[in-house]
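Before I ask anything, let me first share the structure, which is written out below as structure tokens.
All protein chains but one are shown in place.
The block that comes next holds chain A.
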Amino acid sequence: MTLSDVTLIPVARQHWLTPSRAFGLGLLALLALFSLLGPVLLGHDPAAQNFAASLAQPGRDYLLGADHYGRSMLVRLAHGARLSFGMALLTVVTAAVPGVLFGLLAAWRGGVLERVLDFVATVLLALPGLLLVLILLAFAPGTFGPLYLGLALTLWIEFYRMTRATAATVLKQPHIEAARLLGFGSGYILRCYVLPEIRPILMTLTAFGMATAIIAISTLSAISVGLQPPTPELGAMIVELLPYYDEAPFHVLMPALLIVLLVLGLQLTARGEVR
């Protein structure tokens, strides 16, 4: 329903920081602190073994216990969180930059360029994302490069499509035509008119993309095609500890819980205003 008296109503600006977003950001900040400071403060090598402490329960020596090789769980979790966070961030940035640029370009130029980009995006979208990663991983199993490239290749499409759709809508509006008539150049129009419309979507997409990347990395490592032990990767840690579930169930659950918290924080951050 439209209201022709909107100008009368004092605008109660939508708060950007909704409770769920604040909670998500808080959670992420804590996890980031843990993953950044943890490895520095704890000082241990995540691969340092101590067979005397094999599967030690949480206690004074090992705050969160030790795994079957007697490696400190706390240190390994901090390294794992850093790895997941860092890789997810790197992947999403790699996906977002070309995605947004191509999206703007397609919306701006249209024509053949847009059709070619759309075709490429559609072809990539037709391949299941994990399959693409698996194909690339076949070239160099257990390394970070193909994993990262494969994930970025699947994630950029969303950035591309959302940017193109939003930018195309904005560019069609009369105020763009008016700006051109007033003498403003393309750079100004992109910076001051198009980007502000895209920014909120980017934030959401980034958070979702990171969550996807974290889950994909740990899933692939868990089925032993991603990163290999002894790398302290959360998914790989779960699988490594699984045989000892009867003796130390808590040890298996800890990396899983960390993944849940990371993804939860990202998803809550992505949740914008309640509509």
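One rule holds for everything that comes next: a contact is a pair of C-beta atoms (placed from the backbone, for glycine too) under 8 Å apart; a residue touches a chain by one contact, two chains touch by 3 or more; residues count from 1.
Note that contacts and distances are computed from a predicted model.
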Field: Chain not displayed: protein name in its UniProt record ("Putative membrane protein", "Ion-translocating oxidoreductase complex subunit C", "Peptide/nickel transport system ATP-binding protein" or "Succinate dehydrogenase cytochrome b subunit")
entry: "Peptide/nickel transport system ATP-binding protein"
- prompt: Pick from A:Gly59, A:Gly110, A:Pro196 or A:Pro243: which residue touches the chain that isn't shown?
  reply: A:Pro196
Message: Just to verify: which one of A:Phe119, A:Phe139, A:Tyr188 or A:Tyr245 makes contact with the chain not shown?
response: A:Tyr188
- prompt: Which parts of chain A are in contact with the chain that was left out?
  reply: 1-12, 173-175, 177-179, 181-184, 188, 192-193, 196-197
